[in-house]
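Other chains dropped; remaining ones untouched in position.
In order of appearance the chains are A and B, and numbering begins at 1 in each one.
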Amino acid sequence: MNRRIRYGMVGGGPGAFIGAVHRMAINLDERADLVAGCFSSNEDKNLQCGHKYQVPEDRIYSNYKIMAQEEAKRDDKIDFVAIVTPNNTHYEICKAFIENGINIFCEKPLCFTVEQALELEALAKEKDLLFGVGYTYPGYPMVKFAKELIEKGEIGDVINVNAEYLQDWLIDEISDGSNDTVKLSGWRTNPAISGGSNCVGDIGTHIENTVSYMTGLKVKRIRSIFDRFGMELEVNANMLVEFDNGCHGVFSCSQVCAGHYNGLVVRIFGNKGAIEWVQEEPNTLKVTPKGEPIKIYNRATGCITGRAVELNHIPSGHPEGLVFAMTNNYTSFIDAVIAKADGNKDYVTDYSTIEAGVSGVKFIHAAIESDAKDSAWVELP
Amino acid sequence: MNRRIRYGMVGGGPGAFIGAVHRMAINLDERADLVAGCFSSNEDKNLQCGHKYQVPEDRIYSNYKIMAQEEAKRDDKIDFVAIVTPNNTHYEICKAFIENGINIFCEKPLCFTVEQALELEALAKEKDLLFGVGYTYPGYPMVKFAKELIEKGEIGDVINVNAEYLQDWLIDEISDGSNDTVKLSGWRTNPAISGGSNCVGDIGTHIENTVSYMTGLKVKRIRSIFDRFGMELEVNANMLVEFDNGCHGVFSCSQVCAGHYNGLVVRIFGNKGAIEWVQEEPNTLKVTPKGEPIKIYNRATGCITGRAVELNHIPSGHPEGLVFAMTNNYTSFIDAVIAKADGNKDYVTDYSTIEAGVSGVKFIHAAIESDAKDSAWVELP
């Protein structure tokens, strides 16, 4: 099970934040070697990056299509490709690799339209490929533990959800009077690259993903209000949410809330207790069975059970952070890739799959539509 | 300015929580003596309470109307009456005392309908009386300090509001299958006594009050969803809010969120910074000017300025709690009563006045109406 496999990367050139994170995440468990890549559309940067990561010269590709085709022909072809490019390119790149029979691990959001998302899902299924999506937060052990406790009935039936994802990195753009969209935010607030949503597409979608993961509930319909403050795309959004079990909640996401850096906070309230997880303190989980004291569980301590126990890299009290969450996702994905390659049919997919990716695109689109209609209820397709 | 005055109380008999709190609050500053009362409709309890508080026998009244009339005739009549009865009685009792020319400090919500509220406001104005309403939280020094910082522009223009008031004391009623409305919640979930709302009328209204107090903003319109879980009145409510400056936010209130006891949390986000105040840790205030570290201010330390400086009873680090906040409101009210009695025309009203009471009733009614219309936008009248 622990053998090493090969992967390629599209995107992740010099200066790209998320590509580096993916490489670090994979490196931690040393389960896959980077052997091919198309890192940048700038050929110098592409080569520079390929050399830095010791990718053989002939597997540094200047074009992702060629990469997909050429890799597909090799005996020692890549076992999967990590796609870490801007949002507007995901659809085409994914399609190219699927068509060439290569497993995919793609950043979120999966693509722009629900149609594209469903098409990719269908194609991947047709080609019988594994498809991971970069929803990182379910990779945290304490999120796994939260899911397990909720499944076991520890908090009873979910009756209320209060979740938020607050950042402040775009506040200068709305406070200095300039509103120069591209200054700080780069492509994220450019509709041509980012799609119809900035804030919800970038971070709001993680709320939907993490809440659904923890609770098993699906968002049924939402009312959303976007705030743009003079920008082309929203940088702040508040939503009323109804879930498929009939319960309600609020989701808030923002890139202009001072003093919040990567503040994903998920609070799930049940009729027998409550659970709270805070991404900036990811090694703990707050659980309150009704009538009992608030309990703070710490990662890797003796009172943790289930899948979370298997995902520790270092002992309790030694903080593990975001990259380890991504490592856990990748390692699970790599396990599945190997199991599948070995003909093992009942492999486990303990990472965000394309279903999560499709769900995310539906959520983003419902949010955009609701905002456009003065926060009318919009059902998820 | 520091002379002692006289007050009476309606309600607050044995076992009544809030009446005792009012008495403790007034006792702390020793600025008013309880000399008259109609504490309970049960005559035995009424007398018992009167004797306990050393009220003269002839000023223990069995009926609030007689109390208003008799007190009005005395030379040493009460300077104000504290009304701490259940919601459904506020309107009639307030009216009786106003008609007899007695200043009022009444618990919230002020009354059931907007019409009643406006009538009381007009009557009090006509009789030139002072009228305080029991919105306690602006009495906390750190809430005063938050207001001052926002007024000074410390966080710039308000762009987003996230506020909540979560409790869990009714969770047993929705989780044990019995749904016996009166068991724990008493009159609060009984529409006849509580009006058309339980949770919003009891605690949600404090969110509106505290946010408006801190920011100076008014709620313009809301979308609200009530959850009843089989009870007659709501025990959980989530809202989208639009303020008169065009910014948005979410309000959540609940009596069924495990692990939350009296969790009023107000977060105000501006385009130059953010402020957060947490009622369960009321002696601190979190302020984050954009681009700077998060700052934790502590009550009664050298870095606090303005009105908050005048409201400390004990040094920094020695926790003051809810009762002190109410003391501050009462002492400000008593100062105003004395100043007005002395013919001082420019007295200050640093407590929640009847305008806040009217505003609260409007808010509660808009919430009820929006919920009834599938969370349609409802403007506050």
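Quick note on the criterion: a contact is a pair of C-beta atoms (placed from the backbone, for glycine too) under 8 Å apart; a residue touches a chain by one contact, two chains touch by 3 or more.
Keep in mind the model is a prediction, meaning the values are calculated, not measured.
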Oligomeric copy total, full assembly; chains in place: 2: 4
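Heads up, the rule we're going with is that only the chains that are shown with their structure count from here on.
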Distance from chain B to chain A - Cα centre to Cα centre, in angstrom: 43
Chain A - residues contacting chain B, complex: 155-156, 159-160, 162, 164, 168, 171-172, 174-175, 223, 225, 227, 229, 236, 238-240, 242, 247-250, 252, 254, 256-260, 267, 269-274, 276, 286, 288-291, 294, 374-375, 377
